[in-house]
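With one protein chain held back, the other chains of the complex are shown just where they sit.
Chains: A and B, in written order; residue numbering restarts at 1 for each.
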Amino acid sequence: MAPILVSPDSQEWISLLTALLIGIGFGFALEQAGFSSSRKLAGMFYGYDTTVLKVFFTATIVALIGSQLLSYFGLLDLDMVFVNHFYVLPAILGGVIMGAGFVMGGFCPGTGFSALSIGKIDALFYILGGLTGAWLFAELYPLISGFANSGYKGPAKINEWLGVSPALFSLILIIIAIGMFWLAEKAEKKYARPDITKEL
Amino acid sequence: MNTRVFLSLNLAALAILLVVVPANKSKKDQPTPVQQVNQLNSNNNINVDLAARYVNDSDSGFQFIDLRTPDEFLVCNIPGSINIPYEQLLDIKWQGYLNQTNKINILYANGDLKSNMALTLLNGKGYKNNSVLNGGLNEWFAVVMNTEFTGGRLTARENAVYENRRKAKNLFTEINSLPDSLKTTFLEAKIIEEAELDGGCE
Partner (left out) sequence: MKKIGYLLSSVIILLVILFIILHEIKGDYYRLSVEEAYTITQNERILIRYDALDSINPEPLIIYLSENPVENSISAKNYKNLMAKPAELLNLKYRKIYRHTGNLVLWSDNPGLSAGAWVILNRKGYKNIKILGDPENETFKYSFQPDSLAGLK
């Protein structure tokens, strides 16, 4: 098992410490990559700055290859990794709401906190809005639980759905990613805007 | 070369490597192939005479597990057995019996094949305390059920072996001659009782 295993048996402070360390690393990387600027995220939508796509897609495929190599060497049990449960329509609706929020606010929850830490006021209101939304969802849950639980597919995986091995799926995804990077760079050239790096 | 192109190629190369190497299905808490191959030797199998003694003593340290079909099981089975058909071996409801530390399970089927495959599979899952009845029920019938007093003088040792087999044979016949309904009731009661002893099965 990988060194950052947080098992139900281990003591609580170990789990909390692990979470803290990973969180610090993640926040630091986000800030350093310039994600505390709302223009980065909005730029993805308008096509003039595709850093978000490149960074997160790269992170995804690196983690994908890394976890499968660890599994091959017997250091990580992939069956123990939690797979989010899939609800078809709720996932689509939730994705639309989230995406709209990201474009309008210019943050995702992670980058929102990253921006708040360097004192951005818009980030403060973004996070307050997010928390309000979560509270509203919790309060209204009895009314919408029928929809929220519809189309349940269990912990579904794309490679199982396609009937290919996880390794082959990784390869396909990496080829797709490389194609996306190439397209993204083209889009950046096409929709280029004046360099704003110095203002940030 | 552009750094991005270089890194993309690196990632693609790693992915191709992953496609080429086989998946590793070993688990941390399960024995590795080499450990299992070494286990093949440790002869913890139980021969029918020993099994007959456990039956006669109704030794609670041992649990006979019949891997045959329910129909075969109902016709006759070693007294005290529970029926876990091979087709249901890995069903969640039986795992409490197969993965435990209280007693030694003795798996048997008609011959040797199924019971030994089941044993190796269960060992592979990391379950302990399972063993196999050598020769299965065929061997039991050949040795215990066909035992006859041939007359003549027996040494004390031969006599003990003969007595043991004869007692087990009588017990086997007596219990398996009960009407089917009684046998089923007895078995259900046994399974419920075991579940309670385990402190409830979740």
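Following the convention adopted for this analysis, a residue touches a chain if its C-beta (ideal position, glycine included) is under 8 Å from a C-beta of that chain, and two chains touch if they have at least 3 such contacts.
Note that the structure is a prediction, hence the values are computed from the model and not measured.
Q: So which of the visible chains would the left-out chain be touching?
A: The omitted chain makes contact with A, B across the full complex.
Q: From the list B:N38, B:N102 or B:N159, pick the residue that touches the absent chain.
A: Residue touching the absent chain, from the options given: B:N38.
Q: When the complex is taken as a whole, what residues of subunit A touch the one chain not shown?
A: Subunit A touches the missing chain through residues 69, 72-74.
Q: To test your reading of the contact rule: which positions on subunit B touch the chain that is missing from view?
A: These residues of subunit B touch the chain that is not shown: 3, 6-7, 10, 13-14, 17, 21-26, 30, 32-34, 36-38, 40-41, 45, 68, 72, 75-76, 86-87, 89-90, 109-117, 119-121, 124-125, 132, 134, 137-138, 141-142, 145, 173-174, 176-179.
In this text, only the chains that are shown with their structure count from here on.
Q: If you average the CA atoms of subunit A and of subunit B, how many Å lie between those two points?
A: 47
Q: Where on subunit B is subunit A touching in the complex?
A: 4, 8, 11-12, 14-16, 18-19, 21, 23-24, 26-28
Q: Residues of subunit A touching subunit B in their complex?
A: Those residues of subunit A that touch subunit B are 1, 61-62, 65, 68-69, 71-74, 77, 79, 165-168, 170-171, 174-175, 177-178, 181, 185.
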